[in-house]
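Shown here: the complex without one of its protein chains, the others still in place.
Right, chain A next:
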Amino acid sequence: MAANFWTSSHATHWILDRRRLAEAMKEDLEYVDIATLTKIKMWYYNIIGKIGKRLQFRQQVVATAIVYFKRFYTNIRSTDPSLVAATCIYLACKIEECPQHIKHIITEMKHALANLGGFDYDTSKVAEFEFYLLEELEFYLIVYHPYRDLTLIAKDLKLEESNLQTAWFVLNDSYRTDVCLLYAPHMIALAALYIICVVHAERFTDGGSSSNNPNISSTDDSGGGNNMTPHTHSSAHLHAQLHSMASKKGLHSHHHTPNMEGHGINNKDMVQWFADLNVEMEEIIEITQEMLSLYGIWKDYNEESVPAMIQALKKSSRPTTPATPQQPTQPSQ
C-alpha cells in the first residue's frame, strides 16, 4: 500500500475509466451543459479550499477532501453538495491525522455560505452523513496525491525552485478537473511538468515578452500552504498564459515534447528526459488537454454567477433546452 501505489485501493478501485465517469455525470448533464457543471463543481472545490485556508490545513488535507467529494459524486442534483463538502473536510482531517472538531467545520461552513442561504446542518447531521460518505467511498480512505511524486521528480531533475512552484500550482489546479479520478498521481505530476515545459516553449515562440519564469515566487504559499482560491496573485500570470494557449490551437497537435531552448529549465535535458521516460506519453497529453480545457472554462468563471447555476440545476424539472452536445470531460477542440 503506502509504499506501493499499484497495490493500493486508490489504484485498484478508484482509477475510473471515462465511460464510468461519463455515466455518473449523465443525469446532471441533462439539465446543464458541461461547462456549467464544471463551474458548479469548481465553486464547491473553492469552498473546500477556502475553509482549508481559514483553518490552516496543509494542501494535502484539502486535496484529500476534494478527492472524497469527487468520488462521492454520482450526481449533484439529488444531494446537497454543501453537506457533502463539509463531511468530506471532516473525514479528510481525520484520515490525514490533523483532526478538527466537527463544530469548527460547521462554523466555517456557515461562514462561507453566509450570504448564500447558510448551512443548515448541525453536528449530528454531519456526523450521520459521514456514514453515507464512507459507504460511497467503499471505506477506501487512503488517497495518493501527485505532490510527493512531483517533489521526487523535481529533485531527480534538479528543477529550479521557481519551476517546481509553478508545477505545484498546476497540481493544485488539477483538483478542479477529474484527472485524479482517471490517472495515477505520478502521471499527473509528469503532466504538470510537461505543462511548465510547454509554457516555457510558448513564451519563447511568443517572443519572450515576459521574464524567464512565471512571477510566482513572491507569494508565501510555497511548500504546502494552500492556494486553492482561483487567480491568486501567484498564479495569475501562469493562468493568463495557459488561457491564451487553451484558446489557440494549443497542444493538441503536439504529440511530442515541444522544442524548448534557452529557458529556465534545462530544456535539452527535459526533452531527453521525457523521451526516455517509460510511460504512456499519450496519457500525459490527455491530462494536459484536460488542464487546458479547464483553463478555457476558468477564463470566464465568475464566482457570483454560480449560485444561479446551481439553482438552475436543482429547480428545472425538465431540461429546458436540448442538452449541449455531450462530450463529457473531453476538451472542446
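In the analysis below, a residue touches a chain if its C-beta (ideal position, glycine included) is under 8 Å from a C-beta of that chain, and two chains touch if they have at least 3 such contacts; residues count from 1.
The criterion applied here is as follows: contacts and distances are computed from a predicted model.
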{"item": "Chain not present in the shown complex, as UniProt names it (candidates \"tRNA (guanine(10)-N(2))-methyltransferase\", \"Zuotin\", \"Elongin-C\" or \"Cyclin-dependent kinase 8\")", "value": "\"Cyclin-dependent kinase 8\""}
{"item": "Listed residues A:Val126, A:Leu150, A:Leu181 or A:Val198, member touching the removed chain", "value": "A:Val126"}
{"item": "Absent chain, residues of chain A that touch it", "value": "1-4, 7-9, 58, 60-61, 78-80, 82-83, 90-91, 94-102, 113, 115-117, 120, 123-124, 126-132, 134-135, 139-142, 148, 304, 307-308, 310-311, 314-315"}
